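Heads up, one of the protein chains got dropped from this complex, but the rest are sitting where they should.
Coming up: chain A.
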Amino acid sequence: MLTGTAARRRVRVAGVVQGVGYRPFVYKLAVDLGVTGWVLNDPQGVLIEVQGPDHALDAFTDGLTALAPPQARVERVAVTRDVVPVPDEDAFAIRASGLGGDRSAIVPADSYVCADCLAELRDPADRRHGYPFINCTNCGPRYSIVRALPYDRAQTTMAAFTMCDPCRAEYEDPLDRRYHAQPNACADCGPRLTATAADGSAVDGPAALDAAAAALARGEVVAIKSVGGFHLAVDARNGAAVARLRSRKRRDAKPFAIMVRDLATAAEVTAPTPGEVQLIDSPARPVVLARKRPGALPGTIAPRNPNLGVMLPSAPHHHLLVDRPGLDVLVMTSGNISGFPIEYRNADALARLFAVADLVLHHDRDIEVRVDDSVVRWSSHPELDEPVVSFLRRSRGYAPYPVDTGVPLTPVVAYGAELKTTVALSHGTRVYLSQHIGDLKNDETFESHRRTARHLADLHELAPRVAATDLHPQFRATRFAVGEQPVDEVHRVQHHHAHMASCMAENRVAGPAIGVVFDGAGYGPDETTWGGEFLVGGYADAVRVARLRRLPLLGGDQAVREPIRTGYALALDVFGEPGAAVAAFPALAELDEQRRHVFATMARRGVNAPPASSMGRLFDAVAALLGVCSLAEYEAQGPIELEGLLDRDHTLAAPDPRYRFDRTPVDDLVELDPAPVVRALADDLAAGVGTPELSRRFHSAVVRVVAEECALIAAAPRAPRDVVLSGGVFLNEFLLLNCLVEVRRAGLAAHCQRQVPTNDGGIALGQVLVAHARSTQ
């Protein structure tokens, strides 16, 4: 094969190229093209030297991106030409992993069961027929089982299993689909399922699956150990089983997600758009919000919601369950005790989940890192060229993939906020964002927050000397970061500035920009609660130029759990006294005399009633005043149900001068007062206008005030033209899409969050950027 005219090139491939079958792909490509050389994994990714005629080398380097295996994400292919040829080289080889040096290889995320594996799983003639842990280089668990890099079996929780001869032969054959598939296993050598009943009795192997299926068929609750943790499952077609799960989980209202057998089943119980189908079918296997088909399933799965969260199986044993007759749709909700993170260790699950489950289906392949289901939504609007994919939760299948900001960053570790926390670490131009961790008020969650920060840093061999955290003095992550971490600098980043910076970063807006940040609550530098803010600035600093009028949060956090408190506070603010407030909004009659008196006094005298300029609370208030939701069982239930009334129809209400916000200069900023909107709602309610239409008018008023305010801000000399929309309130699809449309119509560039959640799950990214900017100032 050696020719006198052979050239040699060195190629570095960066991105998600380890643990995804990339080296065997390179090997085959080389063999097909008849070139020689070698390929190896090192801490930066994949390194190749290749030798042969120039035209073959060109085809080879083109193929590295164009023909890459499905799980790979090739970010960069850097070619060094004119490397000194190696005489007498006569083959292409896969070399042992190189160690040391800069660690920028990306840990692959967990993924689905690929079509090849699924076919084998279902093939009675295959040696892995019905084996629940089948996988290959193109599929299977990754991030959830990795203990350290480089990604090798010995560094995963599969280290406990020794491959049998046939498995080892596959593993060592570069032309096999299982070449260096680290979780490779079969029934003879790999993990096994076990089903344990509440009385402690257990069955193993195929009998475990039978037991789980039988329990599901009887309408029982089964805890299932999935890829990143436990689920709680019931037969979704069985209303009594759904009711049982609801009563045991003490959840009356929070929507459950479902797992369906296949896309056909998904289309039977929901009406997914082509975009939604594409997301449902993606290897990340997220939960995708798709419009329900009324009557297809019990309404109690997702009450008062036009959508249903639907996903396809993400593990072989899921397929083996939903393939069974009658079990084609399962409710799959997080396997936790309320307030706690999802269980992911067998011992904990067996100790705790019998409070909810009749049977626990688990296995002996440990989960190293807890990874919740990701939840995404695909949205489109006729006036937007591009669809908007929003992460409601970014976790399994996506973590720990980085966001590439395109800007070289100081190494920073960011600890996020308090609820829905994620951790972020910067390296080069990338920011690695952890999986969803959760509410740090829970000790176990806080522990996993610390562990995740350490794990992410270890995986990438990072030891950042700069930390970023929220400004809120009582957040646990703040106290931890300030008190315990061995860093040189800690940057306290105001919550809404972090939201804004997060959106700027993923859209590569250099700044300055106008930030429209709407969420539930964040700590402001003036020690009041913020949440309906218009900011102007860049990464290092931003100033607030406008805010929503403040309402008292009656009873502090209690107001969040009882939207009627904020509804009442809003009505009192507009109508002055209790009698007039109740007359305007009959839903307030739910408050007895005593409550009306005490709440009014709290509002007037400021008794445990901290003022908040929060848009989330305004949505709460309107939901309560319109009688949609007075007590919230889950976070943002009021706003979600208020939006649910729109039935995903994104048409703005006709312009109506009554539905406006008053603009009042207060100190050095503008206060936006919804009083006219509230009065119009009361009038229209009295005139018999239906609640869905009132919701639409309210939503539309908010959209219009956003667009108008942005236009006014942008009209100032040298004002920015980029508008970033961020904060949890922008999970509201109507608001998000229409704000994008209307702000663009006003001649400005509008951006929103697409790579990370717009809620506090995306905060850590913004914290990194702010800390970087301040640290390098």
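The rule we apply is simple: contacts are C-beta pairs under 8 Å (C-beta built on N, C-alpha and C of every residue); 3 or more make two chains touch, one makes a residue touch a chain; residues count from 1.
One rule holds in what follows: contacts and distances are computed from a predicted model.
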Options "Chemotaxis protein CheA", "Zinc transport system ATP-binding protein", "Anti-sigma regulatory factor" or "Hydrogenase expression/formation protein HypE": UniProt name of the undisplayed chain: "Hydrogenase expression/formation protein HypE"
Listed residues A:Asp443, A:Glu577, A:Asp662 or A:Asp683, member touching the removed chain: A:Asp443
Which of A:Val31, A:Ile337 or A:Leu462 contacts the chain that the document leaves out: A:Ile337
Sole residue of A:Gly63, A:Pro610 or A:Pro676 that reaches the chain not shown, by the stated touch rule: A:Pro610
Touching the absent chain when the full complex is considered, from A:Ala78, A:Ala119, A:Ala160 or A:Ala355: A:Ala355
Hidden partner chain, touching residue among A:Val329, A:Val560 or A:Leu685: A:Val560
Touch list for chain A against the chain that is not drawn: 337-340, 355, 417-420, 441-443, 472-476, 519-523, 529, 553-561, 594-595, 597-599, 601-602, 605, 607-608, 610, 612, 616, 635, 728, 759-760
